[in-house]
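Heads up, one of the protein chains got dropped from this complex, but the rest are sitting where they should.
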Amino acid sequence: MLYRNLSFFLIEALKNLKGNFYLHLTIILIISISFFIFGTLLIFDTNIDRALSSISKDLSLVVFLKDDVASGSEDFLKLKKFLLNYPAVKVVHYTSRLDAYLDFKKNFKGYEKVVEEIEDNPFPSSFEVRIKENYSNKKELADLISILSKWKSVEGLSLSKDWVNHFFSFISLIRMVIWLLVALIGTGLILIIYNGIKLTIHSKGSQIEIMKLVGGTNWFIRGQFIFEGIIEGLLGSGMSLLVLYLAYNLMFQKITGAFSFIFPQQAFSFFSVNDTLLLIGSGTILGILGGVLSTTKYLKN
Amino acid sequence: MLYRNLSFFLIEALKNLKGNFYLHLTIILIISISFFIFGTLLIFDTNIDRALSSISKDLSLVVFLKDDVASGSEDFLKLKKFLLNYPAVKVVHYTSRLDAYLDFKKNFKGYEKVVEEIEDNPFPSSFEVRIKENYSNKKELADLISILSKWKSVEGLSLSKDWVNHFFSFISLIRMVIWLLVALIGTGLILIIYNGIKLTIHSKGSQIEIMKLVGGTNWFIRGQFIFEGIIEGLLGSGMSLLVLYLAYNLMFQKITGAFSFIFPQQAFSFFSVNDTLLLIGSGTILGILGGVLSTTKYLKN
Amino acid sequence: MIQLLRVDKVYEGGRWALKDINLHIKKEEFVFITGPSGAGKTTILKLIYLGDRATNGQILLFGRNLAILKRNSIPFLRRNMGVVFQDFKLLSDKTVFDNVAFALRILGTRKVELKTRVLETLKLVGLEKRSNEIASMLSGGEQQRVCIARAVVNEPALVLADEPTGNLDLDNANQVMDIFRALNLKGTTVVIATHNREMIEKTGKRTIILDSGNMAGENLPRQGDAL
Partner (left out) sequence: MIQLLRVDKVYEGGRWALKDINLHIKKEEFVFITGPSGAGKTTILKLIYLGDRATNGQILLFGRNLAILKRNSIPFLRRNMGVVFQDFKLLSDKTVFDNVAFALRILGTRKVELKTRVLETLKLVGLEKRSNEIASMLSGGEQQRVCIARAVVNEPALVLADEPTGNLDLDNANQVMDIFRALNLKGTTVVIATHNREMIEKTGKRTIILDSGNMAGENLPRQGDAL
């Protein structure tokens, strides 16, 4: 009897979906678009969050060398060795004057002419020294800066957190807007879904009424509406994930390009399989809830 | 007769709104949320766009001075005069060694200790030279860099477009996501609204049918549904603007704070009166269209 | 007034609801259409009030050929008819008054006159005290009478009534028939589809008998009666 009922429910649900096509298309679209928006914002936010948590640890110190310090010279090697052995230092990366010049040319598209017309290469060679996370607030770092600022081959120092700082406050603005959007859209969606259900009630009300008058129990009547809800929820969340995935693949080049330029150590990624299942699961639950709630009012008396 | 009809339509529209409360609340909410999303994205995008167009012109050159050049010395004054008179230069701003030190302390919260334990102030004094827009690609700029790099009080140069560059690619990523969202939400909304209308047709179908059978002309029947649409559109767009405005005011401090930190010359602003009217106008038009379209099918035969 | 010439009606799905119907109803005539359930009574009326189009044949109404009538002329043609539908077709969330008034509102009747006429007509069907109640809350017979009031409120040239007394007791049914007869005497053409033999016999008017979509016979009006 259970199997007979379940298959009857499924068939009736499919018939209802077909019969009331526009109602259900609308519900599916609403679910789908909600999930799409949430999905996009989530993907975006997760990626930024991950990137930020990696970048914020990368405090780095740029040590500019005097122009007369050659890359193989004794002083150069001594400095390099000192840096490599210093406890607070994680990685050391050397940029020659030529590299700096080429970097500049690459980063300042449109200014190549300016640079080419400069007779001397104005860019100093430098060591970029990445500091270990747990040292960033310690005396060793202060000592390092002290020592380096007195080192005779060193022309200057720069703690390269400048743009990152501006960047952080900008990102926090963006994330604030994102969460503002999520909160307000979320509230709105709950209202829409709640009212959409009331709407469904109105459109299904007379049918439910009749089924009750003929002696259907609450759960027997609910059966088909719950199946309807499940189908809607699955289709809605599934569709949004599909569109999201297609969009992600379509834009992959551009997004990952832009992203990796800013966060070189961080790949821009889609949802994990777990997250995907979670989203589809919550779509289904939304659908079941919709089916139960939408019938509850008419089943009350 | 026209006046009699119009007031009848308005009254019937209001009765319909009351009678079919949840249907209309849903429609209003859908319109409202759509406008809200568009509004937020538009405000955000317009502001960024405006800020970018101002910032992208601000190429600036930082001239670091040797530690032994005092701020009143002859060399200092000579360099300052030279910079101020140079044709490509727009504004010159001096930062003393102490200023640089304090700036650093301010910008690197959490590193104060590091800095305090450094015995010598390691930060050079500098002139920040803002370049006139139309000079940014010209020989004068190259010459300036050439001259400065040979100037004896000058320790080094830096074209400060570094963080701005990263920043730009990040912003372009954000804007790409925004427009991707807008495009997809837009498509989705058109579908939702179209189907919402079909849904309205179903819920109003029998009423329209009956009115026709009793001899109502198409426009007589449409009258009240158009009024319904207008009311929905006005309420929908009005509500979204109100929420948007409240959110804007509530977050004003934080948003403008973060914004002005990044774009100091640019105030973060809400829609202009014109834009507001435009949005409300398009809400109304959407409503009218909804009313006309939703009745068209049943009026066909 | 109404002329059907070799009219067929085949519904989607292939059901022949009417086959080769020829019928002439004159101005100011009072005609019954009868026949068993599913004979095609409602279908004939539907074709006349343009609720559907004939599959084959010609229908002339008020001197116009319905087959070639333009869509936007339909409302104006309908304003000359009052129709009592078998399933009432009331605006279920509107009051009794608004339901009846609708037929006058589309004609642009002035407020005061509209009110008087609606209440007068409701009195005829015994519902004058119910004018502010919502239509769907009335009993079956009461709803049927609202529908009749709506059909006659604008004193149309033609009244089509489909089973107008199916939900009424004898007294109310007689009252309704009196209304139709009175209208008929004032010049309105009346066509009533019904299975109620008693009513037909008592009234003694011309009666067209349908069976499974075919014309199965015709009883002429009793002597001494008008057309």
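For clarity, chains are labelled A, B and C in written order, and residue numbers in each chain start from 1.
Methods note: contacts are C-beta pairs under 8 Å (C-beta built on N, C-alpha and C of every residue); 3 or more make two chains touch, one makes a residue touch a chain.
This structure is a prediction, so every number in the text was calculated from the model and none was measured.
Within the full complex, the chain left out of the display contacts the shown chains A, C.
Summary of contacts with the chain left out: across C:Gly38, C:Gly57 or C:Pro221, the touching residue is C:Gly38.
Interface note for the absent chain: among A:Phe82, A:Phe220, A:Tyr245 or A:Phe270, the touching residue is A:Phe220. Interface with the hidden chain, as seen from subunit C, comprises residues 11, 13, 34-38, 42, 86-87, 133, 137-142, 144-145, 162-163, 166-172, 195, 197-198. Residues of subunit A in touch with the missing chain: 1, 4-5, 8, 15, 19, 206-207, 209-218, 220, 300-301.
One rule holds for everything that comes next: only the chains that are shown with their structure count from here on.
At the centre of the protein atoms shown, by the Cα-centroid criterion, sits B. Averaging Cα atoms per chain gives one point for each, and the point farthest from that of subunit B is the centre of C. Look at where the CA atoms of subunit A average out and do the same for subunit C: the two points lie 67 Å apart.
Separation between the centroids of subunit A and subunit B, computed from CA atoms only, is 20 Å. Within subunit B, not a single residue touches two or more of the remaining chains. Residue positions of subunit C with contacts to 2 or more other chains are absent.
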